[in-house]
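For reference, the structure I am asking about is given below.
Let's turn to chain A:
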Amino acid sequence: MDRRQFLGTMAGAAALGLGKISFAQSANELRLGFLAATSGPAAFLGASERLVFDLMVEQYNAAGGIGGRKVVPVTYDTEGNSTVAAQQLRRLIESDKVDVVVGPSTTGEALVLRTIAEESKIPLITMTGTESIVVPPTPYVFKTAPTDRHVSLHMLQFAKEKGWTNIGIITSADGFGQAGATYLKANAEKLGMKIALAEEFGPRDTDMTPQILRLRRAGIQALMIWSVNPGPTIILRNAEAAGFKTPIINSFGVASPALLEQAGRSAENTYVSTMRLLIPDLLPASDPLQPVVAKIAKEYRAKYNQPVTTFVGNAHDAVKLVELAVKKISGPLSRDGIANAIKSGVSFPGCNGMMAYSATNHGGQDDTLSPVVMVQIKNGKFVPA
Partner candidate 1 sequence: MKSANSSLRRNFIRLGLLVVGIAVLDVALTSQFYRSTLTLSLIFAIAAVGLTLLMGFAGQVSIGQGAFFGLGAYSAAFAIQQLGIPPLVGLVVAAVVPGFFGYLIARPILRLSGNNLALATLALAAVFYVVATQWSSVTGGIDPGITGLPALDYFGLSHIHVVLWLAGICLVICTAVALLLIDGRFGRALMAIKTSEVVASCTGVDVARTKAIAFAIAAAYAGIAGALFGYFLRAFNATSFNVGLSIELLMMVIVGSLSTVWGAIFGALAIMVLPNLLEGFDHAKLLVYGLAMVAIMMLAPNGLGETLAKLVTRRRVAE
Partner candidate 2 sequence: MTELLKFQGLVAGYGQITVLKNLNLTVNSGEIVALVGANGAGKSTLLNTISGILPVRSGNISFDKKDLKGMRASKIARLGLRHVPEGRRVFAELSVEDNLRLGAYGLGRSEFEAGLDPIYKMFPRLVERRNQLAGTMSGGEQQMLAICRALISKPRLLMLDEPSMGLAPLVVAEIFRLIKHMRNELGIGILLVEQNARAALRIADRACVMSLGKFELEGTGQQLLRNPAVAEAFLGGNRPPVAQAV
């Protein structure tokens, strides 16, 4: 009976493998895969990225597709788990036969997916900030988000201009926070600044008062927070309660209108280093990215009736990159074709900076324009700092 059970199982598994629906590949369509964590701890990234992805696909198809090619989206949830992400990427490549994949949005997943993308030779446009994904560049992997290096440098330079050179940092004990801590420390050294105290906290901690008290004793001139919510909000509240008066600079991890709502009064006068999408209406007309940012923010709000998050830009720029690459191809689409089109040079103003992809630059940002801006919270609103 065990044998029966066993053979039955095997037959079932085989049926799963053989019985899959085979898609009729049409020359006139772009099969566009999308992977992001729409559940799990990274859902705060994936959820809004998924929304803007859906929005843009809808727009393309309403306008007759990209270069006459209908866009067929295939999306999966990675749960923020790199094993699941790996499985879903293989499924996109093999079962869904997509031409190009946008995603994922966390570094841990991206590092795993990079090896699979290279093995399977499929262009993968990640929405993560870790530079090591594209440095050194590998043939099929690209990214759109500002790097942790960009953002940490921006935060530190801002502090330096203000004359704050003795810095304290507090980061979460998760992937995002750990990467931030590494870059803040490295860049502070380059800028000749001093990290007097580096604190950590668990991503689900409820009280960071002990850390705040130690930071206060350390006599720092500015505190930098590198984490995603709820941690930073709790820190702001704890800091306010403990009478912590030192200036606080948050990273782009909290760059969302929700911060104003949740941290309330305790966020007053603090700074946030953010992509431009946080303040689409306050950007000066002279900012070369203003039109792009204002447009997508308007459309997103109109469709979903909710404020736009900065992470929307990561997905927007990734889809935009796909659009421009595909438009460069006149003949039939191929995975190699798309990757080569990107590498042969694609430039456009994105939400995250002047994007300029080339054979050597798979990260997009062109260093002439900072992908991030500094905002301050005044009277419960974000204003340019």
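These made the cut because all candidates are chains of the complex that A comes from, given by their letters.
Just so it is clear, contacts are C-beta pairs under 8 Å (C-beta built on N, C-alpha and C of every residue); 3 or more make two chains touch, one makes a residue touch a chain; residues count from 1.
Keep in mind that what you see is a predicted model, and the values were worked out from it rather than measured.
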Candidate number, among 1 or 2, whose chain touches chain A in this complex: 1
In the complex, chain A residues that touch candidate 1: 1-10, 13-14, 16-18, 20, 38-39, 76-77, 80-84, 86-87, 90-91, 93-95, 107-108, 111-112, 114-115, 119-120, 130, 132, 173-176, 178-179
